[in-house]
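A single protein chain has been omitted from the complex, and every remaining protein chain is retained in its original position.
Chain IDs A, B and C follow the sequence of writing; residue 1 opens each chain.
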Amino acid sequence: MISFRNDYSEGAHERVLEALACTNRLQHSGYGEDEHCRAAGDRIRTLIGQPGAAVHFLSGGTQANMTVIASILRPHQGVVAADTGHIATHETGAVEATGHKVLTVSHHQGRLQAEDVHRLVEEHAADSAFEHMVQPGMVYISNTTELGTLYTRDMLHALHSVCRQKGLPLYLDGARLGYALTSEGNDLTLQDIARCCDVFTLGLTKQGGLFGEAVVIVNPALQKDFRYHIKQRGGMLAKGWLMGLQCEVLLQDDLYFKLARRAVGLALHIRDSLRGLGVAFLSDSPSNQQFPIFSQQVVDCLAQNWGFNLDQPLPGERRAIRLCTSWATREEDVEALIGDIRRLLATEGAGAAR
Amino acid sequence: MISFRNDYSEGAHERVLEALACTNRLQHSGYGEDEHCRAAGDRIRTLIGQPGAAVHFLSGGTQANMTVIASILRPHQGVVAADTGHIATHETGAVEATGHKVLTVSHHQGRLQAEDVHRLVEEHAADSAFEHMVQPGMVYISNTTELGTLYTRDMLHALHSVCRQKGLPLYLDGARLGYALTSEGNDLTLQDIARCCDVFTLGLTKQGGLFGEAVVIVNPALQKDFRYHIKQRGGMLAKGWLMGLQCEVLLQDDLYFKLARRAVGLALHIRDSLRGLGVAFLSDSPSNQQFPIFSQQVVDCLAQNWGFNLDQPLPGERRAIRLCTSWATREEDVEALIGDIRRLLATEGAGAAR
Amino acid sequence: MISFRNDYSEGAHERVLEALACTNRLQHSGYGEDEHCRAAGDRIRTLIGQPGAAVHFLSGGTQANMTVIASILRPHQGVVAADTGHIATHETGAVEATGHKVLTVSHHQGRLQAEDVHRLVEEHAADSAFEHMVQPGMVYISNTTELGTLYTRDMLHALHSVCRQKGLPLYLDGARLGYALTSEGNDLTLQDIARCCDVFTLGLTKQGGLFGEAVVIVNPALQKDFRYHIKQRGGMLAKGWLMGLQCEVLLQDDLYFKLARRAVGLALHIRDSLRGLGVAFLSDSPSNQQFPIFSQQVVDCLAQNWGFNLDQPLPGERRAIRLCTSWATREEDVEALIGDIRRLLATEGAGAAR
Partner (left out) sequence: MISFRNDYSEGAHERVLEALACTNRLQHSGYGEDEHCRAAGDRIRTLIGQPGAAVHFLSGGTQANMTVIASILRPHQGVVAADTGHIATHETGAVEATGHKVLTVSHHQGRLQAEDVHRLVEEHAADSAFEHMVQPGMVYISNTTELGTLYTRDMLHALHSVCRQKGLPLYLDGARLGYALTSEGNDLTLQDIARCCDVFTLGLTKQGGLFGEAVVIVNPALQKDFRYHIKQRGGMLAKGWLMGLQCEVLLQDDLYFKLARRAVGLALHIRDSLRGLGVAFLSDSPSNQQFPIFSQQVVDCLAQNWGFNLDQPLPGERRAIRLCTSWATREEDVEALIGDIRRLLATEGAGAAR
């Protein structure tokens, strides 16, 4: 059974594996203090146009989120996020386990809006007894979001502006940043992101690597002692060069972007084909995650041949599912999936017509 | 200026002060291991009909909430609460600072509903990757609630039932429990509460004492090593007998209940008088906290002579305020307040009529 | 049975109780934002000669220690303390519960030595993989120490100097500071302490008050948002003025110092009398805590008539006990205690001679 369940079902792009094999018996310094981590960091600094940025490699995304957030906040502060934000929903309270509240506001198609951040901070300050409430201390966004949507340049600038005005560091979770930057309608560059965000990540796990995330700390005030935090939270691998090396390979010849662009193309082909069949979607996603809505019956039939994730039930016994493409998705599987859905919908339509 | 801002603006009932003076030069064991704490605990055990209950005295309400919750939950668990719950809004993330998420659901007039708890737990268990979410580990309610409303016996039984079914300890924050038990429409007794709740508190600070909360742990499985938790969280006073003694005095001759009943009576007199003047209320509170709604203009005038708390702004430039009565509220002040409001509303009505 | 077990066995000096009674029915602002806290803060600022110091009142000593320490340290930092320090031994891991290691070094008669702090910091920095170790982030001392000993001006200056050089805030736990400042051989003043320490406390609980500690934050860089920390850790009392008022009374007419001086005098009378009887002591304490050493047999006899704490067993079946005096200790009890010990030692000596 072929799975469109997520974008981390396969290993790594073959060039990553080859690099691991080539360097396998060479000796490296441990804990990320090696030439590959250094070279990958240099490459990122060049790409984002920030020679002073600090780059670190951590073992995974939840690890990166909790480590970054706990390193920035003081004990009485919380992190502002959309209520669909990964840190608010699917990280088992990792942020709370470091002592901090996630201050959620309602999402807009998975996005956090600048005006909501502004209002939250104002409400906090206006309260006559504000020290009885958690102080907003930073802002978390993800791009693409958990619903596959994007931040435009205007949206990111607006967030950046309110964050600067209120003294809140802005952190962007880029577990799927490559998909965002190669999506339909994207008008952001890595340089824009580095100018607007104090810290952001470049996901490796979901974008052609085996594991790991690159944490980029643009703001010098937030760079101090970050390696202590990585070690303390358990995200520092003994063989840290493995992550630097993967990142190095993925950033050579734009492989990171090429893989993402291809995956997005396949996802949009699914989207457009399904739209052509009259299928509605949970979110208006221009990226590698698509959330088409089907009847429960179609979902059940589809599940016999294909792997995918279910989303929450919808009114009228309808159901959104998540279909993901990745660097490893095969075109023939995409076509077969679309064909199967077409047949199921036709059968359903015929049944309904009867 | 007379304040109706809260129920902790004055010291303690005089009988409490007298007891402190009488015993002042007597030597006591420290840290709550004295005869007054013991006697107060015995009195509580008798009152609630639970000879096996453990009773402890902590320095305050936030202290009690965070200590109880942190003592019960395992690291990956959270506490379920109404989104108006004190632990979710006005304790500066004290629960999160112990590592745990507060899992909020929408309140109903300040109350948490049994069906919402049920749904939350079901959703958690139904999720295909549930270990990515915080596990509901216990339930928090307050009685009276933050909006002055009550739990009826049916509501509490329903909560108790879903908690038992799902294996969740039920904790009741009783900072204003005396006011709840003496409110209009209350059909609960202390014995009911002790039967339905695994842990609850009896507030001293807001009900005639100087400071302190009594934590009553009915469920034997939750009693082990609780004194360690009190000490670790900073809630163990060297002169713990001061709290036991206060509790002892307040439970003699039903003083605790008499003081609460009188305060509720005064609050309901305000409510009924204002209702007679056509005033609307934010919540349907039968207890010592009342939330009348006025125009901003009336609120501003009123604020020149009286102390009260503002609640959130309402549509149409209207505003809810909070008026509290306590054991120390004077009848003449209540009458004067009502008189002032009557005059202000009359003037406003005349202005509007012109 | 009369107890010399500790200095918190009785209530409060009568002038404290009188002040509580006098102000009992007056209305106060809650949470420490009242005129008594303000006045007590002003009085402290004047006494210590630091008009910019922030003064807060917390419910107790462990509460104060953990709140101050957690407010200062970043997550990867620890607090340096003598291995006899209260935070290292008798606070149930309250500091660790806020996420921080207590970095202990061997004590010298209960004191932390400047050179040991220096060495610890140097060792940390010298290690080739220093981010694998907890970073020293501040220094904790207590005065008097847990063994009743004092810091001299030279010792405190030396600590201050190494702390400044290494960028470590210096925090002095003053639960028994009054006893220190009135001890035999003391050459420190409150002004000295305020000049050398970034933060210190003035104990109320053990020095004539009912409960509470005053936290004095001299260093402006550490003052920001401290009220959030107090609230979050549960140390903010609704009726905060009770602590401000007690402090106000104790600082009027030097009552705080007079009570301490009297208690120290009684303790030194015990010490000198016992020395005259040939008794050895565990530490060379010039303050209100004395640690005489007796045979187990004498200790057992003494325990039939007097309350005291046992310290660790010593070689030769000997045993140190702790005798404390306080503002409430009566001279006749001191004399009777000395008399009893004299008799027991005489009997023992006679038995040994036989």
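Keep this in mind: contacts are C-beta pairs under 8 Å (C-beta built on N, C-alpha and C of every residue); 3 or more make two chains touch, one makes a residue touch a chain.
As the structure is a prediction and not an experimental result, all values here were calculated from the model.
K.L.:
Of the residues listed, B:Q135, B:T149, B:S183 or B:Q207, which one is in contact with the missing chain?
P.N.:
Final answer for the missing-chain contact: B:Q135.
K.L.:
Using the touch definition from the top, which of B:Q27, B:Q113 or B:Q232 touches the missing chain?
P.N.:
B:Q232
K.L.:
Using the touch definition from the top, which of A:C37, A:A97, A:V215 or A:V299 touches the missing chain?
P.N.:
A:A97
K.L.:
Residue-wise, where is subunit C in contact with the chain that is not depicted?
P.N.:
75-76, 78, 89-93, 96-102, 128-129, 131-134, 309-310
K.L.:
By the contact definition given up top, give the residues of subunit B that touch the hidden chain.
P.N.:
31, 70-71, 74-76, 98-99, 129, 131-132, 135, 225, 227-232
K.L.:
Tell me where the left-out chain touches subunit A, residue by residue.
P.N.:
Subunit A touches the chain not shown through residues 2-3, 5-6, 8-12, 14, 17, 20-21, 23-30, 59-63, 66-67, 91-94, 97-98, 205-206, 210-211, 228, 231-239, 242, 307, 328.
Keep in mind that, in the parts below, only the chains that are shown with their structure count from here on.
K.L.:
Averaging only over C-alpha atoms, locate the centres of subunit A and subunit C and give their separation in whole Å.
P.N.:
51
K.L.:
Using mean C-alpha positions as chain centres, tell me how far subunit B is from subunit C in Å, no decimals.
P.N.:
The computed centroid separation for subunit B versus subunit C comes out at 34 Å.
K.L.:
Take the average of all CA coordinates in subunit A, do the same for subunit B, and state the distance between these two points in whole angstrom.
P.N.:
Chain centres of subunit A and subunit B, defined by C-alpha means, are spaced 42 Å apart.
K.L.:
By the touch rule stated above, which residues of subunit A touch at least two different other chains?
P.N.:
75-76, 98-99, 129, 131-132
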